[in-house]
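I have a structure I would like to understand better, so I am pasting it below and will then ask my questions one at a time.
As you look at this complex, bear in mind that one protein chain is not there, while each of the others sits in place.
By letter and in written order, the chains are A and B; residue numbering begins at 1 in each of them.
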Amino acid sequence: MLKFIVRRIFWTIPVLLVVIFLTFIMMRQIEGNPFRQTERNVPESIQRNLERKFHLDRPWFVQYLYYVKGVATFDLGPSLVIRGRDVNDIVKEHFPKSVELGIYAFLFAIVVGVPLGMLAALRHNTAVDYGAMFFSNVFHAVPSFLVATLLIYFVALEAGALPTSGWTTWQSKILPSIALGFAPMALFARLVRGSMLETLQQDYVRTARAKGLRYRRVVGLHVLRNSLIPVITAAGPLLGFIITGSFVIELIFNIPGIGQYYVTAVSSRDYSVVMGLTVLLASIVIFANLLVDILYGILDPRTRDART
Amino acid sequence: MALLEVDDLRTHFFTREGTVRAVDGVSFAVEKGKTLGIVGESGCGKSVTALSIMGLIPKPPAKIVSGSVMYEGSDLTKLSERELEDVRGREIAMIFQDPMTSLNPTLTVGTQITETIRRHYDVSQKQANKKAAELLEKVRIPRAAERLLDYPHRFSGGMRQRVMIAIALSCDPKLLIADEPTTALDVTVQASVLDLLDDLRHEYDMSMIIITHDMGVVAEAADDIIVMYAGQVVERASTLDLFDNPEHPYTEALLGALPQIEGANVRDGRLTAIPGRPPDLIDPPAACRFGPRCRYAGSDDCTKHEPQLREIRSGHWVRSAHPASERAGSRKPQEVGS
Partner (left out) sequence: MATTPTDIREEGLVEAALGVSGTPIRQSNLWKDAWRRYIRNRGAVVAGAGFILILLYCLIWPIISPYDPNAVDYSQAKLDPSLEHPFGTDKFGRDLFTRTAVGGRVSILIGFGATLAILLIGVVYGSLSGFVGGRLDNGMMRFLDALYGLPYLPFAIITLAIIGRTDMWTMMIALSIASWFTTARIVRGQVMSLKENDYVRAAKAVGARWYRVLGRHLLPNTLGILIIAIFLELPAVILGEAFLSFIGLGISPPDASWGAMAQEGRGTYRTHPIEIIVPSVAIASLVLCANFIADGLRDALDPRTRES
């Protein structure tokens, strides 16, 4: 078991390196040397100093290595636009909010989506099933900014129940989390339902019932555990969705998170901020996939013995 | 008194294409300490019969429309799901055909045995584990205690079937239903599993129903046999009597399809195959269901009326208008010593 985990962790390192490399290459294409831009009136001598400090006078490959070293030591460099601010500072200030939003949205999706899917599966082919599936199909298709707008319109403006922006009080966190988590919730419901329906047909479920086990145990243990396996594999890419979705939600609800900052950084050509943030986001995605793989290994013992 | 008595059981499947009468008037009894064999080709209703006894038929499309299953004084078809859960595993146990898929791949073998024990008896996990190890030894799995912690995919097909048997025996049931227990196994493994079942049956003083399409298996394992065709019982007799003096044309054909190497029944020439196919069970005609494939059919008794099950000899029942001993030119069957 441990060997399995170690092996998976080991493989994330080259992946991360490649990701950094790709981002690095892509960023280089944008505008070459950021210090030479005419909008920034940096005196020639200072420019040369800065270049030397940031290794910009060395070949690109060397720059890449320096950057990787930086990442490994959690030093993502300074912002190129805002004087005196490091990327790390920006991250520390804005990132936690985005993470919180993402976590709440994810929790909402699970807490509402999974039971919904289970209900639909256990009441297969009844009104409950059809209703739940219709509901989740619709909400999977609706873009999150529509959900957000509708929520704001009806709950915040009409009913005046919850605030429309900011990320301060616990009330202000409800609507954005729900808006972001809606589509994932619908996806979970569909996946859980499909998976459970398939599991319920399996022979070993029949065996479990033949043993006289209480129905609750049959469903709760035998069925649920096996149903969740394919659902978990879908959870990985879902994280990617939540990250991208948060950009939009943060914009609508005026939440000072990473998403907002990212776009600003790109338009202002803040080279290091964009790099740093992208690497950060990529690391999260990779880490999430790693977790999913490990979880999969825990739940399905067959994968542990297979070659990774 | 018989341990289990099935009386005129009818289980129908209500589907969009029509009502499939999978089990249509099946009656038999299982005596204490004896083994009943149920033979028939695929689709004849033998598995559905077994599942109906256990109440494991899929309830939305299927339903037991009439008949009774008497076990120790109560009619199983009238019990609630909770009451049935008490009977399953504890009084009547069942093992299934495909050992590869019948065990949960994500739980250890030990868990799957102990959860059965702890469901029906109030014992601690440790005691249950001990019993589970004993059971694995009993079904001849080496290094039983270590193996408890293994997952099903670490076992071969034959060993998984033994695990299934261990699970089935864990609560000392009075009746074991084995649905095609050897069909999915290699021939050499088949023999050992059958031997195991036989030994255990005697040791636990258990009754058994063994369902199969393989005449060789019932010849070895069963005391009495019922032959099923198209959802009905077409012949019922003791094993000896059935093999020596088959009455129903279908049974004859089944036995005729068996290769005989020596003995009185050696034939020259080809094995006889039974032409045609079983009838569609959605709207069976009110006539003998075997008629279209029977070489003796023709008179009104077969084509206009459905023959009833009647006792042609002591302990030998047949559902046919033309049983062997009544055909012209047939020799009278020798009385078989009981």
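Convention: contacts are C-beta pairs under 8 Å (C-beta built on N, C-alpha and C of every residue); 3 or more make two chains touch, one makes a residue touch a chain.
A quick note: this is a predicted structure, and the numbers were derived from the prediction, not measured.
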Chains shown that the absent chain touches, full complex: A
Residue of A:105, A:205 or A:277 touching the missing chain in the full complex: A:277
Touch criterion as defined above, residue of A:5, A:122 or A:286 at the omitted chain: A:286
Of A:6, A:107 or A:141, the residue in touch with the unshown chain: A:141
Hidden partner chain, touching residue among A:90, A:213 or A:243: A:243
Residues of chain A in contact with the chain not shown: 14-16, 18-19, 22-23, 26-27, 29-30, 124, 137-138, 140-143, 145-146, 149-150, 152-153, 157, 197, 201, 240-241, 243-245, 247-248, 251-252, 262-263, 266, 274, 277-278, 281-282, 285-286, 289
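As a convention for this text, only the chains that are shown with their structure count from here on.
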Rounded Å distance, chain A centre to chain B centre (Cα mean): 54
Interface residues, chain A side, partner chain B - complex: 125, 202-204, 206-215, 217, 221-222, 225-226, 229, 299-302, 305
Sites on chain B touched by chain A in the complex: 54, 56, 60, 81, 85-90, 93-94, 96, 98, 101-107, 115-116, 119-120, 151, 153, 164, 167, 171
